[in-house]
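To keep things clear, I will list the structure first and then write my remarks on it.
A single protein chain has been omitted from the complex, and every remaining protein chain is retained in its original position.
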Amino acid sequence: MNPVNYLYLAALLFAIGATGVLIRRNAIVVFMCIELMLNACNLAFVAFSRMHGNLDGQIIAFFTMVVAAAEVVVGLAIIVSLFRSRHSASVDDASLMKL
Amino acid sequence: MSFPLLTATAALPAVGAIATAAVPAARRSAAKWLALLVSLATLALAVTVLVRFDPDGDRYQLTESRAWIAEFGVRYELGVDGIGVALIGLTALLIPFIILAGWHDADPLETKSSRWRPTQGFFALILAVEAMVIISFEATDVFLFYIFFEAMLIPMYFLIGGFGDRAHAGSDENASAQRSYAAVKFLLYNLVGGLIMLAAVIGLYVVAGNFSLQEIAEARANGTLDMATSTERWLFLGFFFAFAVKAPLWPLHTWLPNAMGESTAPVAVLITAVVDKVGTFAMLRFCLGLFPEASKWATPVILVLALISIIYGALLAVGQRDIKRLVAYASISHFGFIVLGIFAMTSQGQSGATLYMVNHGLSTAALMLVAGFLISRRGSRLIADYGGVQKVAPVLAGTFLIGGLATLSLPGLAPFVSEFLVLVGAFARYPVVGIIATLGIVLAALYTLVLYQRTMTGPVKPEVSAMPDLRVRELVVVAPLIALLIGLGVYPKPLTELVNPAVEHTMSDVQQKDPEPEVEAAK
Amino acid sequence: MENLIALLVAAPLLGAAVLLCGGRALDRAGHWLGTLLAAASFVVAVVLFADMLGKGAEERTLSQHLFSWLPVEGFQADVAFQLDQLSMTFVLLISGVGTLIHVYSIGYMEHDERRRRFFGYLNLFLAAMLLLVLADNYLLLYVGWEGVGLASYLLIGFWQHKPSAATAAKKAFLVNRVGDMGLSIAIMLMFTTFGTFAFGPVLEATGETSEGKLTAIGLMLLLAACGKSAQVPLQSWLGDAMEGPTPVSALIHAATMVTAGVYLIVRSGAIFNGAPEAQLVVTIVGAVTLLFGAIVGCAKDDIKKALAGSTMSQIGYMILAAGLGPIGYVFAIMHLVTHGFFKAGLFLGAGSVMHGMNDEVDMRKYGGLRKYMPVTFVTFGLGYLAIIGFPGLSGFFSKDKIIEAAFAKGGTEGWILGSVALLGAAITAYYMTRVMLLTFFGEKRWQPDAEGHAPHPHESPKTMTIPMIVLAFGSVFAGGFFGIGDRFLHWLEPVTGHKHGHSPLSAATVTGATVGVLLIGVALAYLQYGRGPVPVTAPRGSLLTRAARRDLLQDDFNHVVLVRGGEHLTRSLVYVDHTLVDGVVNGTAATMGGLSGRLRKLQNGYARSYAVSMFGGAAVLIAATLLMRAV
Partner (left out) sequence: MTQLAAYTTSTGEAFQFWILGTVAVIGALCTILMKKAVHSALCLAGTMIILAVFYLANGAYFLGVVQIVVYTGAIMMLFLFVVMLVGVTAADSLKETIKGQRWLALLCGLGFAVLLFAGIGNASVKEFNGLGKANAGGNVEGLAELIFTKYVFAFEITGALLITATVGAMVLTHRERTERAKTQRERSEERVREGKHLPPLPAPGVYARHNAVDIAGLLPDGTPSELTVNKTLRERGQIRDVSSEALDDLRALEQRSTDRLERPDLRATDSGRTEEASK
């Protein structure tokens, strides 16, 4: 098997995650889908690291994880506070952008 | 470098506009006087330009040139030829009259508390328009011209939309709806024209590599800049479209009657006598100067459009019920003559067109301002609401008649000279066009005299029976205009001498020679 | 001497400027100032005339160059005057008759509060008319041409409070503008053909161009002449122009302005000589008008309109003569001058009658006035005898020559034109006798008007009668003075040229025939109006009479075709402008509005929806990048 298949897998996971972001209304699930996309990227980075024979890809994946952790913390906090004020975790309820 | 006279002429009203706008809300009359003084000072500068300009000297004089946006080859280049000088003079001359005529037009209504400063705004906007118009006449850099050609729309938009004519037939709400319709229509028409021109300006830069009118014209003349025929034609059309909207040429004219009808009489004069002149001026300077071949290519179509404008505008003027709209359609007819003169490509036609721009400014100003005085007395724009004014206000009627006679190009008044030159110029090259255009003079008599008859003669209507005659301020506005109309009609030589060399340059731009008279050609 | 020429124009122009711009302060003396300046112009004219008489025939042309008016590349228009015998004749007539009518107006307009302005307009007219005949080029002539049109407009509409007067003034100006169009096209044609439009060079160079060009120029000049001189088909304004004060009708619409067309044709003789077809058209126009005017004159009950028909007809004679070429030019001008005397006299007489009759114009309400107004009766009577061509009086000499010349044209044309001219003479005799009989003879037929004011016919004041007497003298003796010994012919010949035609009929035969038809016309009128009482209300009349009362239906034609048609055209164009031209733009705007309304729905405010667009956009960008790399 060619290790390039990892990249295909990463691409597939990324696309699934993206679709999930678009079709789910529960903000928490949307967040999970974002995590899925980040993980797909990480997989790609790790595969690239193996491809190039150096560890830079892994470093980037590591940073991604850190950033993802920070993002999850803030994001979930936002969801919680939104839920508190609106009693809903649906992304469609936050449609103030509409005229 | 010597004193930048041209910059000063344009900058003075601009500074004046800011100063006028900054006058405190309570000191309304101070703003008026300030605006008047600034406009008079600008007139003095314009006269200086006129004196310093040597008709037989270089083509562009009093030139100024500074780097501006070096990355795109945009320069701050000013220079005037005879045509520009004449039109700067016209602009600087008319603005004081416009300010004086509109002295009370922007006084806040007593019933409404004014949170803003309409009076200051009104006069500041007029000065701003003056500054932009003057710099448009001076710019020899295409990009510089374009910027002010477009920027002019902003103050004009507010002048039309913000300071409507208080005389109207319908309710307040209806009037303000009509007014904003007119203002938006004005803006959109000119904006569309301007955007198409912008594309052409960019195209010109791509082709020529800089924006300098002189450099491009020179390069075209000595063959270093070769433009593909189709490119030249597209660029020409882009420029011409914008100018035809501004001018306005049929069928792009419908914004003018709305704009002139809804705005106050002085603003209407500003539109038709000053701002629109930039369009015809630019046709002469940019269309013919930059794209001589394409101009010749487009001539047949443009002449037909001009003819339609002449006849159509006059016929529609006959059918109008509103005094100001009538004048607007008459102006459309006159702009047809100007375009006809420009594209007849004869010296007589182009000299005539240039004189026509000046004379039309004066005659329309006279007619429209007197009409404005009339309308302000009765509070209605409808012709049918008047009758017998001659009996109660003979001086008003007399000046109105002279304005009307100037509009119908009576010999002895200035517009005749230019109209006849245009007709001769057109006839020399295209006899049929000349003859059809001559029909316009009959129609002009028709709409003018019908207007005069219906408003001024006949039994005195009860509503006008107490109408006061012209006041001193109004006489001060009208009398010099009439004096100029007669003076330039009897002795137009100074003006023609100013314009002739410039016209010769334009003629050589398009590499056209006047058709020889038959008899001399035979010899 | 030639520096005096400008003074001719300047004096009345100054008067006009002062009187029109000056305020009420001039109200009391204004009319005297106006008259004085008109007289000054006449005095200058006489001085110049005397000077001219002292020179040989070839040196009599004077010219004065004032300034270069309109110098444009290849186009030179100067303000310059040329005074030759032809202009001199006109100058004397204009300033002379003009001065007399100024004097007359002092009395006639005595009770009008706007008399100062009236005199200003009269002075303006004199200036413009003198400019017209003194100009040394067609463009300056055009200035005078329109100037007299303006003065005519102002004077016809002088009583502006009357809607009929205002309408008549507008109509006069408009119809004249149609003619002016012809003049301006003629000037343009001259410019493209000869490169100039000054009389001298143009008239000298006529031989160097084609006959077609000359015919075109000639026809355009004829159109101009038709407008100004009220010739068919542009004659309709003259009858209405009688709305103006009577001195105006006398001066402008009888003696001077309406004859400008004749001047134009005679002045452009060289052009017409080279264009026989144009000449033919000129004679046809003249002949048709002379009958047209005469027929209209027979049917009108309004004294001034009857005289207006007569004017039209008489100018028809002049145009006919001018169209005959060198054989007729001199006689056209001669008739013009004599006509100037007797028609002005007749109009002033009519004005005097109206003055005494509370401004009543209907001849059927006159009758027997000779007892009340003896001076008016005598002067009017002399004018009457002159116009019908009573042997020995002015009209006889000039009209007779024209009829003779018409026959001398030769061929069928000559016979037709001559017969028409003779017929016209008969009708002239008929309608003028009718006017005379209705006004001064028979029973008195006036009645109190609705308010009970019965007219008290009385003789007019001295200021009015004196000019009438002077003009009556002219009507009696001018013809003889000019005609006997061909004095006028020798005077004008150097300018217009002259050729003796070979008439198929001898001069005596023509004279005999003229006198014969004259007697027939007078007799017919006497049979109809002289023997029995005249009904105060006009009988219904025959079809022709009714048509003639309505100016032979020409006005109705104009009304239906031009006015109504024009109204429909403008109204539909206003509609088209609003719906079509504006509609396309507004429609585009509405479409754009609708489209953006639809597009706005895409902006539904849901973050997910925007995310789809972002994601889709990113996909498209990546696809584009890939494709670019693949290509």
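So that you can tell them apart, the chains are marked A, B and C in the order they are listed, and the count of residues begins at 1 in each.
Keep this in mind: a contact is a pair of C-beta atoms (placed from the backbone, for glycine too) under 8 Å apart; a residue touches a chain by one contact, two chains touch by 3 or more.
All values reported here derive from a predicted model rather than from experimental measurement.
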item	value
Partners of the unshown chain among those that are drawn	A, C
Residue numbers in chain A that touch the chain omitted from display	1-9, 11-20, 22-29, 31-33, 35-36, 39, 42-43, 46-47, 49-56, 58-59, 61-63, 65-74, 76-81, 83-84, 88-92
Touching residues on chain C - with respect to the absent chain	604, 606, 608-609, 612, 615-616, 618-619, 622-623, 626, 629-630
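Basically, only the chains that are shown with their structure count from here on.
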item	value
Centre-to-centre distance between chain B and chain A (centres being mean Cα positions), rounded to whole Å	63
Shared interface positions of chain B, touching two or more other chains	none
Chain A contact footprint on chain C (complex, rising order)	600, 603-608, 610-612, 615
Residue ranges of chain A in contact with chain C within the complex	18, 21-23, 25, 91-92, 94-99
Residue numbers on chain B that touch chain C, as the complex places them	188-189, 250-251, 253-254, 312, 315-316, 318-320, 347-348, 351-352, 388, 390-391, 398, 405, 410-412, 416-417, 420-421, 423-424, 427-428, 431, 434-435, 438-439, 441-442, 445-446, 449-450, 452-453, 456-460, 490-493, 496-497, 500, 503-504, 514-520, 522
